[in-house]
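All protein chains of the complex are present and in place, except for one that has been dropped.
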Amino acid sequence: MPVIARLPHVLYGADYNPEQWPESMWLEDARLMREAGVNLVSLGIFSWAWLEPRPGDYRFAWLDRVMDILHAHGVLVNLATATASPPPWLSARWPESLPLTKEGVRLGPGSRQHFCPSSPVYRTAAAALTRRLAERYRAHPALVLWHIGNEYGDHLTACYCEISAAAFRGWLARRYGTLDRLNEAWGTAFWSQRYSAWAEIEPPRAAPGPLNPTQQLDFHRFSSDTLLECFELERAILKEVTPDLPVTTNYTYSNKALDYWRWAASEDVVSYDSYGDPARAETGPEMARSYDLMRSLGNGRPWILMEQTPSLVNWRPYNVLKRPGQMRLWSYQAMAHGADGVMFFQWRASRAGAEKYHGAMVGHGDLARSRVWRECAALGQELTRLDGILDSTIAAQVAILLDYESWWALETDAKPSEGVRLLDQVRRYYAPLHTRNLAVDFARPDGDLSKYRLVLAPNLYLLRPGVAENLERFVTAGGTLVMSFFSGIVDQDEQILLGGYPAPLRRLLGLSVEEFDPFVPGQANSLISLDGTFACDLWADLIDLEGAEALATFGGDFYAGRPAVTRHRFGGGYAYYLGTRPQPVYMARLLECVCDEAGVTPVLDAPIGVEAVRRSGRDGSFLFLLNHNPEPASVTLPGSGTDLLTAGRLAGTIRLEPYGVMVVREDEGADHPHG
Amino acid sequence: MPVIARLPHVLYGADYNPEQWPESMWLEDARLMREAGVNLVSLGIFSWAWLEPRPGDYRFAWLDRVMDILHAHGVLVNLATATASPPPWLSARWPESLPLTKEGVRLGPGSRQHFCPSSPVYRTAAAALTRRLAERYRAHPALVLWHIGNEYGDHLTACYCEISAAAFRGWLARRYGTLDRLNEAWGTAFWSQRYSAWAEIEPPRAAPGPLNPTQQLDFHRFSSDTLLECFELERAILKEVTPDLPVTTNYTYSNKALDYWRWAASEDVVSYDSYGDPARAETGPEMARSYDLMRSLGNGRPWILMEQTPSLVNWRPYNVLKRPGQMRLWSYQAMAHGADGVMFFQWRASRAGAEKYHGAMVGHGDLARSRVWRECAALGQELTRLDGILDSTIAAQVAILLDYESWWALETDAKPSEGVRLLDQVRRYYAPLHTRNLAVDFARPDGDLSKYRLVLAPNLYLLRPGVAENLERFVTAGGTLVMSFFSGIVDQDEQILLGGYPAPLRRLLGLSVEEFDPFVPGQANSLISLDGTFACDLWADLIDLEGAEALATFGGDFYAGRPAVTRHRFGGGYAYYLGTRPQPVYMARLLECVCDEAGVTPVLDAPIGVEAVRRSGRDGSFLFLLNHNPEPASVTLPGSGTDLLTAGRLAGTIRLEPYGVMVVREDEGADHPHG
Partner (left out) sequence: MPVIARLPHVLYGADYNPEQWPESMWLEDARLMREAGVNLVSLGIFSWAWLEPRPGDYRFAWLDRVMDILHAHGVLVNLATATASPPPWLSARWPESLPLTKEGVRLGPGSRQHFCPSSPVYRTAAAALTRRLAERYRAHPALVLWHIGNEYGDHLTACYCEISAAAFRGWLARRYGTLDRLNEAWGTAFWSQRYSAWAEIEPPRAAPGPLNPTQQLDFHRFSSDTLLECFELERAILKEVTPDLPVTTNYTYSNKALDYWRWAASEDVVSYDSYGDPARAETGPEMARSYDLMRSLGNGRPWILMEQTPSLVNWRPYNVLKRPGQMRLWSYQAMAHGADGVMFFQWRASRAGAEKYHGAMVGHGDLARSRVWRECAALGQELTRLDGILDSTIAAQVAILLDYESWWALETDAKPSEGVRLLDQVRRYYAPLHTRNLAVDFARPDGDLSKYRLVLAPNLYLLRPGVAENLERFVTAGGTLVMSFFSGIVDQDEQILLGGYPAPLRRLLGLSVEEFDPFVPGQANSLISLDGTFACDLWADLIDLEGAEALATFGGDFYAGRPAVTRHRFGGGYAYYLGTRPQPVYMARLLECVCDEAGVTPVLDAPIGVEAVRRSGRDGSFLFLLNHNPEPASVTLPGSGTDLLTAGRLAGTIRLEPYGVMVVREDEGADHPHG
């Protein structure tokens, strides 16, 4: 089923903010949208102050007109609940609705997200507006999707005010039941932190020394849950009034604040704002990674690329322009990784405000001359040829485990090394797989892993209950696990899992770790393996083998000769362990061997910079070929097929233009067993 | 007319703070002042707590004695209103008079400028003291100049307290009249910021995300105006009591907080505190630039170098000493650029307090041995030979446009590139002109430009009403304009001037800019011109010619071959445009060609590091030759003349000592048509 049942096409469009423009321009906007192939716009995301200029004084007439115009032009609407930026009157009347930093600074209005997520005033007003909108437009023919809030947790990840403190205490009481259990979980015997009353508990505000890490971890959990409550509050209203309409909220780039696994469970469709920096060479693979995460959050379902810029953004220090063809390439990259819709921020570039230099489909200048407009309109037309891929999926044999609670715990202070950062480790696993065009999912460590042949666990520092058993089950059943140092160290309360690191995984990994040796930047050691000697840095585990075999040993220091990389036969599978951070070439070789051993094979052998992804569905199998290079590239197809974009027949070795794309509908019978 | 009618000499002196020393030393101070040629001191700048030790308890007896002693020794007085640092009792009794940062930190006493500029308490107390001082000393024979406040906006540029918020609302109401107009100007349709009541408006305090840029711009305007109100309040009292005495306040180095054009309109004489860092090679040209600005602020009138150090300062991390001769050289540099007075901070080095390591004419040690004292006293004597230059002026054919509102807007956040900084761009225009000894003024974009042949507009980002027309008028009449990228982009509300960048200047420049391509640091492109290939960086405009011709094209990237530097014949003149930031050698060559074309010629061809400036007046023409090099230099004079410092006759090729200075009174009939 398509993402939007009523719109069986690749979604194409943008954020549309008509309130910034005179009504006289709305018809022209709608006409241009048709010209550009736009079939969906996100409407009203920052319209609260326009919809409710004074408390309780709702003004929907203008929105009625916009909806009608759009509908008349065949443009459907992703209607926002408009609650991401409260109007000035809210904080002016109720200053306590403004958020507080950990240093006690009250953050004011004038930008956006200036609300305490626990504020009853904010929630009541947001709910009232949501209900009014739902009731007014429940039957509007243009309405096909609800857009709740906007980029939750982007600017404001947590609030430390008294209202939030009380909510935190309530959340803790629900989590722990009794104060004794909280004292136990937080380890308050340390540094004399034992609580004798709930009222004594505070958010982790600025303090003279390092804060209790479990308190910090629970505050992460609470803050993610509290923003989720805001989302759920609006969702419940929408589902009550319009039970058949899907809802979404747009996720953001590398957002660590929200446990998206928990959030995604409440969404009908995952949507994502993708803002990779064109200035960085790693951006292509990083976007692929974030797209794979979005697909995985939705359990493999198609998702929507809700925002990207057609040209440049304005919030980096230096905002590099996407080169001609790059916007198209990256749009197809999102689709290759499972998106069924490609949208922009925004339709028409603002004249005023903090984002007026953000790119848009319609810029400030003469449309007739605009390269950006030409590329956008051309893409809109081209995408109509891809309806066949709707609802097709990607069959990955490899999963990378991602656990937000573990991520939060890992990067809290007072660790052996602040150099151990989850995304860096994920990148080091993901990059060589991506280079080889291996499809990768993300998965929860306690989820069903049975469909994967290979599971990668970079720094799975915190083990929630059941995770160790789940991993054992996976390997026992023949799966292959690759895990990095500083995994399996603490439980869900961030307390050490006693019994020799990593205690619950020793049996599975066939080893224990006696000591950690964190490195200072610039410090290195070497790995000696049958393949040669490789550099490693950041960290060394002093490993005792307990059944595993050493694949590589350390070349230097007082533990020279001790195992650095190991493999353990466990049940029907293998558990690998990396006791250090090897240089990329070693990671690539190791993962290649592991994949071969596990029977994981790439979609395609392709030159550097050429990405190949296969989506499969009822209508067949679609091979996306994406040339990220500014030069042409040659690729040999595994079989024959038809390029959906040109309708040309393809077989053998084909040529991809610089930033070129092909979407090959593969002929039946072609040999493509995996990916 | 001399700056100070009663003092027809080059002013020479220092800040004098006798309250820091026992009365027994005052006579000796006055005696030493005579020895050093001091004819003017700035008195009482930080004396409020001494003059009014308790609210309303005024003590003038000590100041009477100081004034009398000075007068008896022939030293005149620039008397301060003493309001730059309120006494502790003010903030102790009225804590609300203290300023608040944007994060809500109340800044305390213990340093200086610890007052909210909108505070009625501060203003009332400052006005009362000013009136008392004015009435007491109105007829004192030593009093020749009033010194209001001190370095306004140096430490404290803005206050965010509730009193300031109310004042800001009042200022906005006066500017906009109606809330609708404010909503329109601020573009509050963006991000749901529409105000429904004046009381909802706040200063741009700390917020979760980027703030409304027009709100920020108006707060800049308000803050400059509010400090100006403090100045005007005191000025009005002084003018009421002593209508014939001139007033001044001292401006500071590269101060961006105050719109000095607006301020200077209220001053009888511009004065300036010059603190260039001797550690930096660029300091000489930068000081020249700031001196040219000071002269221009006063509409060409002579100004006073109110403060400089004779040796070193104490507020940099590393405070490098001026080399022997350097203080003298830089003093003459100020005079070359139009100063008629040279003064120091301070007369006698403090024993205590935050500035005791700041250099002074009289240091902590033995005067008989002091190099600094010797140099100061020698300069004082020497300056008596320069009375002839008083009131002479500099005839510049070139002006650089400087608009504070545009500067504020340009450097507010959320722009395409934070690397675009006005002073950097000004420097890149000023430096090659200065190197060639071309006299330069600064001018307001909406001022009268008819006296210039060449007008330079580095990043004139914001166009106030009438500016585009003024520039067209200038070029039409035969003038030459050189303008840089990212000019003419927004109106006074910081809203995009629609119609293709830079819309109001397209006709004049003969081009439009389709896209911006900001560079990351380290990124570069090249300029291909008839003269060769040059590097450029920071930014590229994608230019469409509309009548202009390309002088250089880009050498690389997808817009290779498109225009980078252009020239447009417009009316009787030319409009040049730079769509990038060229390397300095290109700027130098381009500006040389432009100057030749425009008939702008240098004062003198001189070796690198030798500065030549000509002042002209009723008494003739004076050529300042300043050798900034620590080695000797040879210069060929355009004619013959007399060195005022040595009375020696000069002609042909002469030798300047290291850090040497000559002030040549040029013989009549000599050939010096320009500058």
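We just call them A and B in the order they show up, numbering each chain from 1.
By our rule, contacts are C-beta pairs under 8 Å (C-beta built on N, C-alpha and C of every residue); 3 or more make two chains touch, one makes a residue touch a chain.
What you are looking at is a predicted structure, and each value in this text was computed from that prediction instead of being measured.
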Hidden-chain contact residue, picked from the options B:R6, B:R323 or B:R569: B:R323
Option touching the unshown chain, where A:A61, A:A139 or A:V520 are the choices: A:V520
Given A:P22, A:P208, A:P243 or A:G652, the one touching the chain that is not displayed: A:P208
Listed residues B:A5, B:L27, B:A72 or B:V105, member touching the removed chain: B:V105
Touch residues of subunit A, complete complex, unshown partner: 103-104, 186-197, 199-202, 204-215, 413-419, 493-496, 498-501, 512-521, 523, 542, 544, 557-558
Residue ranges of subunit B at the interface with the undisplayed chain: 17, 19-20, 46-50, 53-54, 82, 84-89, 92, 99, 101, 103, 105-114, 154-156, 279, 311-312, 314-315, 317-321, 323-324, 349-357, 363-366, 369-372
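Convention: only the chains that are shown with their structure count from here on.
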Rotation angle (°) superposing Cα atoms of subunit A on subunit B, nearest 5: 120
Whole-Å gap separating subunit A and subunit B, where each centre is the average of the chain's CA atoms: 50
